[in-house]
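The other protein chains are all here in position, but one chain of the complex has been omitted.
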Amino acid sequence: MRLRLFVGALVLLGVALPLAVPWLKTPFLLALSNGLAVLGVAVLIRAGQVSFGNAMFACLAGYGATYAARFWQLDALLLIVVGTALAALAGALVGLFMVRYRGIFFGMLNLAFSMMLFAILGKFGAYTGGTDGLRFERPAFGFVHLDRDGFESALLAVALLLALAAGWCVQRYYRSVSGQALAAIKTNETRLEYLGISAKRIFWGGYILAATLCGLGGTLFALTQGLVTPEMGYWVRSGELVFVAILGGSSHAVGAFLGAFVFEFMKLYAAALLTGMWQLVLGLILIVMVFVAPSGIYGLLSRLLGQRPRSVLKAR
Amino acid sequence: MKLVSFIKAAGVLALTANLAVAQDKPAELKLGITTFLSGAASVFGVPGKAAADQLIEEMNAAGGIGGVKISPVFIDEGVGGDKMLSEYRRLVQEQGVRTFLASISSGSCNTIAPVAEDLKVLNVMWDCGTEKILEDRRYKYVVRTQGNATTEMVATVLYLMKTRPKFSTIAVVNQDYAWGRDSWEIFLNALKVFLPDVKVVAEMFPKLGAPDFSTEISRLQALRPDVILSTSWGGDLDTFVRQGSQRGLFKLGSTIVLPLAESSMERLGSALPEGVIVGARGDHYFLHPETRDDPKHKAFVEKFRARTGAYPIYPAYHMAQALTGLKTGYESAMKSNGGKWPTVEQVAAAMREMEFKAFGGTVKMREDGQGLEDQMLGVTRKVPEYPFMVMDKMMLVPGSLVTAPVGVKSVEWVKTIKPSILQDPQLRMFDQR
Partner (left out) sequence: MDGISYAALLFLVAVGLTLIFGVMRIINIAHGSLYAWGGYFAATLGLAIAKFGLSPGLALPALFVAALAVGVLLGSLLEVGLLRRILDKDPILQLLVTFAAFMVLEDLQRLIWGVQPYFVSEVVSQLGTLLVAGVTYTRYQLLVLPLCAIAVFLGLRWFLGRTPIGRQITAVTHDREVATAMGVNAARVSLLTIVIGASLGALGGALASPTTSLVPGIGAEMMVLSFAVVATAGLGQIGGAAIAALLIGISRAFAIYLMPELEVLVPYLIMVLVLLVRPQGMFSVAEARRI
């Protein structure tokens, strides 16, 4: 119960604060889109796998939405659908082959794919805008043409709804058979197979879910910025997603968003106040957290919220 | 929670900032400036910032613009397109900055120009060269206080034709982004007017900021083209020249054309050999044949040298032009406004029909926001006074001669140039003293 109140309070803040302080809309939007992508990575972490390439789905979705906007002038809501669908499709295709691998090789293969995407986007500038990226005009929203401010408000509202929906879906998934099986991939995959459940199938499902969430995040990001660049798919970006997943806490969906918001605002203020040192600060914080609070921010809060402290991450 | 208190604090700051702006003559003119403060391009961007600091200090000491002091805020272009864009937006939305000088990289300008128009802030493009921005679309809020790729590349072709009128093969090594691609397109089209049968033996586009050109250099050595062109700048050009010099690239017998090399000459010292065609992206040079003895110019050079330990290069001059242009624009707008502090719309309009002079020739601004700037090219030569190469056999090309007219796309206009342009009396040659 307390957890629901907590989530409700967060959503309220998410609506009230940007209304009161308009410039907050953009950082909130960025944090929400990041949070969705982080949620995707968190799903994979539940399976005990780290992907250092999930940013590629966000990147792909962003570019997909951009092309759709440029060629077909689609409405923003349709763009969200297009981008996410593209990411889901890509996830399904790549996943077919990716689910054979575990551990380091899983992480590295994802890395390889994402770097290939990064390289292709950077080099074939005639089609992709190269390293400068692609811009697109602000699309209509729900078939209404809004100015900058209105557009951002509408997008923020949609993003909040999507975040809530995604979080709820992921939590349901975790409690479902597939979700529990996914967690079993980490603890003891062979026994899972003995039970007659195809670990590969389950993992494939989880992979698609992760890709879809990353794609959703990527599309929202693209819509917020009006610009997509290959940097969206760079491996350090994927690393940041994993970082935030752990920072926020990977045992519950809300952790992804907590982490994303903290990360976004830390970046904003660290960049302004400690120019050139924000990575250092964040890196140190992460190291400390690994030793002190490996369940992330959510883990710290879970007691307060009356939840049983559960760690997805275990000792070897 | 950390989050909530952060937001509360930020909210208070934002509200007070918003209140401060709603006055008649502002307490200060906040000026956002984007430049490269990190990465290979910083050898370019940092002198730009130094020039800005120096000139803004001087302007403020003399009362600022219309009595209002300028307060600069710098954004680093080196952090990448989307992070820079976020920072730009934050300055507009959170800090209420309405006037910007942006940017160095044509890629950054491509990104920022539409955003500036959308956010309704005045954006002066102070260094980026891509001609497509002002040609593809009519902007209200975006102007450019210097020449563009067309001006610079056509002038380069003219100089090359005067120096080496006949050759058969050419290779290009340009940075892989808007500037690198656009400048090559214009150069090649202009070249074909004079030499329609010229053969392009290699087109290489290493990525912007590439630390290593060994493979490109190997290929050039294998191909031995008559002319090698590179419109790279900053750290990339430095690396290319240094690595090329190590590998004997300059001894091949090819004519090497580096239109942006003025900015690298001092840094490269003796790594840059004699006989290389170099350009200054405009007529910026501390040894400018016409303005080197001008007292204001000399004072600028000496002060810059004292502050930074180096002679000013064209990013510094472009910054000077942008600031001078901005000041002229504001003053002109205030005059038509009866002395009241103008809105950014009024300044943007004023900046489309004025002339100003920084430390080179006069720059004339036109109605599409494009500035007409004279161009200067020369050949490197060693002289005893300086430990680095200087420009000799300089040619000054007036901007109006080599820029596409308003409303005409450069790609088309370039094809209509006549070879007889080489005999135009407006082209003047100077020797280094």
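Every chain is named by a letter (A and B) in the order it is written, and numbering of its residues begins at 1.
Following the convention adopted for this analysis, contacts are C-beta pairs under 8 Å (C-beta built on N, C-alpha and C of every residue); 3 or more make two chains touch, one makes a residue touch a chain.
Computed from a predicted model, the values in this text were never measured in an experiment.
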* Asked: Hey, which of B:81, B:235 or B:329 is the one touching the hidden chain?
  -> B:235
* Given the contact definition stated above, which residue among B:69, B:219 or B:382 touches the chain not shown here? -> B:219
* Structure fact -> Missing-chain contact among B:32, B:48 or B:78 belongs to B:78
* Which chain B residues touch the hidden chain? -> 37-40, 42-43, 46, 78, 204-205, 207, 209, 211-212, 214-216, 218-219, 221-222, 235, 238-239, 242-243, 246-248
* To do: Determine and list the chain A residues touching the chain excluded from the picture.
  => 45, 48, 50, 97, 100-101, 103-105, 107-109, 111-113, 115-116, 119-120, 122-124, 190-191, 235-236, 239, 242-243, 246, 276-280, 282-284, 286-287, 290-291, 294, 313-316
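One rule holds in what follows: only the chains that are shown with their structure count from here on.
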* Could you tell me the distance, in whole angstrom, between the mean C-alpha positions of chain A and chain B? => 38
* Asked: For the complex, which residues does chain A have touching chain B?
  -> 13, 17, 20-24, 26, 30, 122-123, 125, 130-133, 135, 137-138, 148, 225-227, 229, 231-232, 258, 261-262, 265, 268-269, 271, 275-276
* **Interfacial residue positions of chain B with respect to chain A in the complex** => 2-4, 6-7, 10-11, 14-15, 38, 76, 80-82, 85-87, 89-90, 93-94, 106-107, 110-111, 114-115, 118-119, 176-178, 181, 207-208
